[in-house]
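Every protein chain but one is kept in place in this view of the complex.
In this document, chain identifiers A and B correspond to the written order of the chains, with residue numbering beginning at 1 in each.
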Amino acid sequence: MLQSDLTALWLTIKLAFITAILLLAFCIPVAYKLAGYKGKFKPFLEALIAMPLVLPPTLLGFYLLVLFSPTHAFGQFWFWLTGTQLAFSFQGVVIGSLFYSLPFVMQPLVAGFKQINQTYNEAAIALGLSHYKRFVYLILPLLKPSIGSAFALGFAHTLGEFGLVLMIGGNIQGQTQVVSIALYDHVESLNYAAAHQLSLILLAISFACLVLLFKFNKSIVGVKQ
Amino acid sequence: MSKLYNTLLGYFLFVFCVFSSTLSAKETLHVAVASNFKTVLQTLLQESPLPGVQVKISAASSGVLYSQIVHGAPFDVFLSADDVRPQALIKEGLASQSSLVTYALGELALWQPNADKVNNKVAIANPRFSPYGRASEFYANAHFKKPISYVYGNNITQAFQFVQSGNVSIGLVAVSTLKAAYSNTQNPKYLDYKVLEASEYPDIIQQGVIVKSTKKMASAKKLMDFLISSSTQLKLIKLGYRSKDSNASK
Partner (left out) sequence: MIKLTLFKALNNFNLDINLQLESFNIAGVFGPSGSGKSTLLRCISGLEGKQSIYINNQPVHHLPSDKRGVTLQVQSCPLFPHLDVAGNLAFTQKHCANRQTDLSEQEVITALELQPLLKRNVQSLSGGERQRVVFARTLLAGQKLIILDEPFSALDWPLRFKILTTMSNLAAKFNIKFIIVSHSLKELLFCCDTLIQLEKGKVINQGPSGLVAKAIYVNNKQTPLSLLNYDIIKFDEKYGVYHLQIKQSEQQLFVSPNAVEQGGKLVIESEQIAISAIKPIHSENTNVLVCILTSAEVIDSNWQLTLNVDGQTLYCLLSARVWDQSNYNVGDTLYAAIHNLE
């Protein structure tokens, strides 16, 4: 196996892991609020979060490229903050992946919170448990399976990310050349043997992720009484 | 009354359809064309349509089109962005050597639209599979201070986008892309480039072949002849390609 492919593989796993962790940290509080929110903006918020599901990743990537540009306020702000440029950097790809995989992490969490809210949370409020105790001792433990699925989905979905990284990555080894890009390179340069090998590995990793996901789903306890 | 009107209208529509279908009894030619030549081909055919041939264009990257043809995609003509893939098709026995033509020679420009440098990255097309990329890399290695940190576009158009969006200061891009961008927007920043000397980088040869399995050989040949005709080649120079003559003189 090519050294560059190994680098790409490691980079992809790192990217997927970091993305899934960051998304969990962001999505757990947001999903908690969203699951309990019943206002008139609910459909709009839900649609906004689901947007990356329907937007072509290349489109998302193109606008991120514009956003990251030093001619744009955001790009300038980031440069002022860190002294680096987001486009063609690992951080940039992470930011892109956060958008790209957001719905895959958010939706299982919202569903989990909704289910807990409807049955257990209300019972706990009525028992007289404070907000903090409910969240820490009841909701989070009950949410574990949903957190597991959200992580697995976010991770697996980021593994296969292509169009977006293609747009904002610039195909730099060890920085932005993820497996899907390396695969594309192999196909484009007619190096089918290397492509087959790499896809087989990607396939195996993704499959393992999904197996874990379904295992988590099965272990959800006490959904109905 | 309205019923009569409707029947009359229906009659006219029917007659119109019959006529137009007989009038447009052209042979449809399926052409697989590399993305960066798609709009150029459309422009050329719009200005002088091929008599009796209707060209249907499928655009994608040359690598994708190549593997589609290998796996039996029903294309009649393949216009690649390089010379490797058409020749690979001939080697595989899927295209005939006699149909191989060089229909265009790419021309490179150094483009730095903003005076202030945001970084020292250089945007080029990916040299692993793009002839523009190989030429760009060759030029940069000879002329730029090392080490060079490249940003690879998936094709020459993407290298252009990296510079256009302001994420990279310098790019080696196709003259044809810049000219197309200028004619679309009239923005003077697309005029501010330096055409590279043809002797300073290897030829960017864009070749095309007729797919062997085609049943429309005559129409396919018509298209090939049209592409290499001197009037078309003159037009291509205006659109940002090099003439074949300058190639010959090299």
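In this text, contacts are C-beta pairs under 8 Å (C-beta built on N, C-alpha and C of every residue); 3 or more make two chains touch, one makes a residue touch a chain.
Please read all numbers here as calculations on a predicted model, not as lab measurements.
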{"item": "Where the missing chain makes contact, among the chains that are shown", "value": "A"}
{"item": "Omitted-chain contact residue, chosen from A:29, A:56 or A:141", "value": "A:141"}
{"item": "Touch with the omitted chain, as defined above, among A:91, A:119, A:173 or A:191", "value": "A:119"}
{"item": "Touch criterion as defined above, residue of A:13, A:111 or A:129 at the omitted chain", "value": "A:129"}
{"item": "Sites on subunit A contacted by the missing partner chain, in the whole complex", "value": "119-120, 122-131, 133, 137-138, 141-142, 144, 221-223, 225"}
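Going forward, only the chains that are shown with their structure count from here on.
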{"item": "Centroid distance [mean C-alpha coordinates] between subunit B and subunit A, Å", "value": "37"}
{"item": "Parts of subunit A lying in touch with subunit B, wherever the complex brings them together", "value": "62, 65-66, 68-72, 75, 85, 87-88, 166-167, 170-172, 184-185, 187-190"}
{"item": "Complex contact set, residues of subunit B against subunit A", "value": "61-64, 66-67, 84-85, 88, 118-119, 121, 123, 126, 128-129, 149-154, 158, 161-162, 165-168"}
